Each structure stands twice: as structure tokens, then as C-alpha cells.
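Note that this is a trimmed complex: some chains were dropped, and none of the rest were shifted.
When the chains are written out, they are named A and B in that same order, and each has its own residue count from 1.
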Amino acid sequence: MKKLFFILALFIGNFAMAQTTDDGSSHKVVFQFVSGDSLSQKSLINNLKNFREGWPKAAVEVVFHGNGIYMVMNEKNNFAKELENFCVNKQVKMVVCENTMRQKKIQKSQLLPFLETVPMGIGEIILKQEQGWAYIKAGL
Amino acid sequence: MKKLFFILALFIGNFAMAQTTDDGSSHKVVFQFVSGDSLSQKSLINNLKNFREGWPKAAVEVVFHGNGIYMVMNEKNNFAKELENFCVNKQVKMVVCENTMRQKKIQKSQLLPFLETVPMGIGEIILKQEQGWAYIKAGL
């Protein structure tokens, strides 16, 4: 009986938290970004801003592959400051696809320094979904 | 033994239903719509039409955010009649992102009247996925 109350209390506690003060800590989301288009790039930044304000503690990873890689080059990058702020101060993890790097002959030294790489961008997105992360395809 | 038969009967029953007369009642899907492009808007309408014909009883929610909001404004809207029909007669729920409204300075009174709003469009899509809803990014 005690156990039942305990479980009930946990349940009610969780529920109340979700409704009133969700800081996002129970949520995990992987964003896919494949676009080379600047409006889509701006839209990704907006998505991340809103998301981080709404759920400051949620786990977030952005996977850049295909033409999405152009958003994370370290030269002529209009979004470098904002991306750095997300990665360094706001716990947004950003990873780049090594297949894309190879196919576009892009070296790690040409990428923004705070990024990590993964062997296969799409594989990374699949692994995350398998682990219960929600999936959002970003871009227009 | 009786119990086993019962479970088996349930299982076979379900299976038979799924194959022959799936009215969609076991399915739940959240569509994301972010495009301001009219071909993408038309494609969303098509998606919903086909979907509703195929699975009249499935739970469906469409989340409009970013430039997707322009599809649900109450002026100069080519799709207002069709959207209303989906919402009012066909149990398609449509919600708009309040972050987007704020950033584009759009009031609730400027939106089609049968819509609801959610604090964060992407958060809504994530919540649905966590609750077992399938996710479809609509648009081209």
C-alpha cells in the first residue's frame, strides 16, 4: 500500500511539473539540416533560439550533412557567432557527416572548431530515433 | 488455456481488421508545415485529402510554424474553405505556433477562427512523437 502511494506521488509530481514548469529536461530531439539555402539557415537559427528559450534543459543535437555543411564552414559564415553561442553556452551539440566531408573534399580544419563529426549523418539520425529521440527535419 | 485462446482471438481479430477494413482508428500522425510556398500548400491539402479518405478515423494534427503560418491567415487565403472543412467536419486538428505569431507580429484575430495555438510549434511536434504519434514533414 505504501508502495502504491509512493508511485502515485511520483506520478502526480511528474504530471504537475510537466504542466507548470517544464524546463525540457525530459525531452531529446535531433534536428537534420541538409540545405545550402540562406533562408533555411536562418530558419534553423530561429528554431534553435525558440527551442532553447522554451526548453533550456532539453537534449538537442543538430546533424549537418549534404549541403547543410556549408552552414558550418569557418570562412564567410554569417551564423558563426550564433552557432558558437549555441554550442558553447547552450549545450546544443552539432555534428557533421564525414561522408559529406569526403565527398565535398572539406577538411575538419575548414569547419567551425566547436563541432564534432560522425561517420554517417543519416546513420546518426537513425541511431538517435532508435534511442527515443524525436526527429525534426529543419529547413524550409 | 482459456486465457491463451482469448489472447489469440484478440490477436487474430486485430490482424484481420488491419488487413481488410482499417479505418485508421489506431493511427496517430502529426504533420509539420513550415513552408510559405503555394505549391507546398497545395501539396499539404492533397496529403490531408488522401489521408482522410484512406483513414477516416485516424488522429491527425497539423502544426503550422515559421512561414507555414501564412497558410492559415484569415485574409487572401485560397485554402480557407478546405482547411475549415478538414477542421470542422473531418476532425483534423490544426495548431499554430505562438512563437511564430509573436515574431511575425500576427494576432490571433488574423488567423482562421477554427485554429488553436500552442506555445512552441517544434515542442508540440516533439511531445506528439513522445506520445507515439508518427511524424510527417509536409511540403515539398
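Please note the rule applied: contacts are C-beta pairs under 8 Å (C-beta built on N, C-alpha and C of every residue); 3 or more make two chains touch, one makes a residue touch a chain.
These figures come from a predicted structure and were not determined experimentally.
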{"item": "Full complex, copies of the single sequence (shown: 2)", "value": "3"}
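Here, only the chains that are shown with their structure count from here on.
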{"item": "Where chain A and chain B are represented by their mean Cα positions, the distance between them in whole Å", "value": "24"}
{"item": "Of chain B, residues touching chain A in the complex", "value": "32, 34-37, 66-67, 99, 103, 119-120, 122-123, 125-126, 129-130, 135, 137, 139"}
{"item": "Complex interface listing, chain A residues touching chain B", "value": "27, 29, 43, 46-47, 50-51, 54-55, 134-137, 140"}
